[in-house]
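First comes the structure, then the notes that go with it.
Apart from one protein chain that is not included, each protein chain of the complex appears where it belongs.
Take a look at chain A:
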Amino acid sequence: MTLTRRSMLKAGVAAAALPLLGSKAFAQSEPLKVGFVLIGTVNDNGWNFGHSEGAKYMKAELGDLVAEPTIVENVPEGPDCERVLRELAQSGHKLIFATSFGYGDYVIKVAQQFPDVKFEHATGYQRSDNVATYNARFYEGRAVCGTVAGHMSKTGKAGYIGSFPIPEVVMGINAFVLAARKINPEFTITPVYISTWNDPAKEADAARAMIDQGIDIVAQHTDGPAALQVVEERGAVGGFGQGADMSAFAPNAQLTSIIDHWGPTYVESAQAVIDGTWASADRWPGLKEGEVQIGPYGPTVPEDVAAAAEAVKNGQIDGSLHIFTGPINDHTGVERVAAGVTLTDAELLSMDWYVEGVIPPA
């Protein structure tokens, strides 16, 4: 037999490299090459889908000014990410979006080696001359969802499936319960962290664990519709689409959804790089700018509840409402924000405490 172990290994390495090659566009140097690094797959109907839609939007808006965007999927938050970032920079990409929190350290490291390449890190907090950060004010959307939950929940108990207790997730939980407790002061929320962004079976089991223990609203911060499907199957009060409208998976259970619309941000950044006006900054648009959108309300949501939710949405758009305005107590009942004071963006982005109503993880 001529197939040796060595040739097998070579074939294996080649096979492993294939997915990378497939997604790269080796275009000429004229149009701006923009790279996107994703933690999961563009087919997740959630977070990553939102970013790929944003990339498409950018290409459609800017036409020949940009090359077909390079999207690298399934990049773990670890050393592998550094390799992918470096390869993108070396292959002529002048603008690279790293779209998961855990990429932060690697973005900073690679950016130092490629000073002429602009990097933008979603949901991050570390910046340098050629590293900007950007995010969306998802907490504004979560305040709308929390309002619906406060009205609709029969048990007054919600669960929240999160990946990791990072500020982005903690902030969402807090905004949700703050809004819900304006309706029902006894409302509680139990976060369940599952230590992964993409394990649908585990998300579904987490939803089962919640519903079996009297929780009737399941919100999630993970990327797919698995939890919503369980809510639908079990006939609990409801849940919320995350990142995209998920009503196809839960026509009755989806009360409403938070839709990510990254497109305008990507157009703005790419245009700035083309014009040579790009500068490191931290951008954080929300409902007002249309980067965060609220999907249609589900069939079980009464009109007055939808109207109350719309009022919360519009209040945040016109600036009359900021969900993180005091008085706010933490989960032990100690006042953390005085009446009339609003948390600053910096305080929100480093949020590491739960508000009253959150039953903290053991």
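Assorted remarks:
We adopt the following convention: a residue touches a chain if its C-beta (ideal position, glycine included) is under 8 Å from a C-beta of that chain, and two chains touch if they have at least 3 such contacts; residues count from 1.
Everything that follows uses one rule, which is that contacts and distances are computed from a predicted model.
UniProt lists the omitted chain of the complex under the protein name "ABC transporter permease" (options: "ABC transporter permease", "Response regulator", "Tricarboxylic transport membrane protein" or "Phenylacetic acid degradation protein PaaB"). The residue touching the chain not shown here, chosen from A:56, A:202 or A:283, is A:202. The chain omitted from view is touched by exactly one of A:35, A:225, A:239 or A:286, namely A:225.
Considering the complete assembly, chain A touches the hidden chain via residues 1, 3, 5, 8-9, 11-12, 15-16, 18-19, 40-41, 43-45, 74, 159, 188, 190-196, 198-206, 208-210, 212-213, 215, 224-226, 229-230, 233, 248-249, 359, 361-362.
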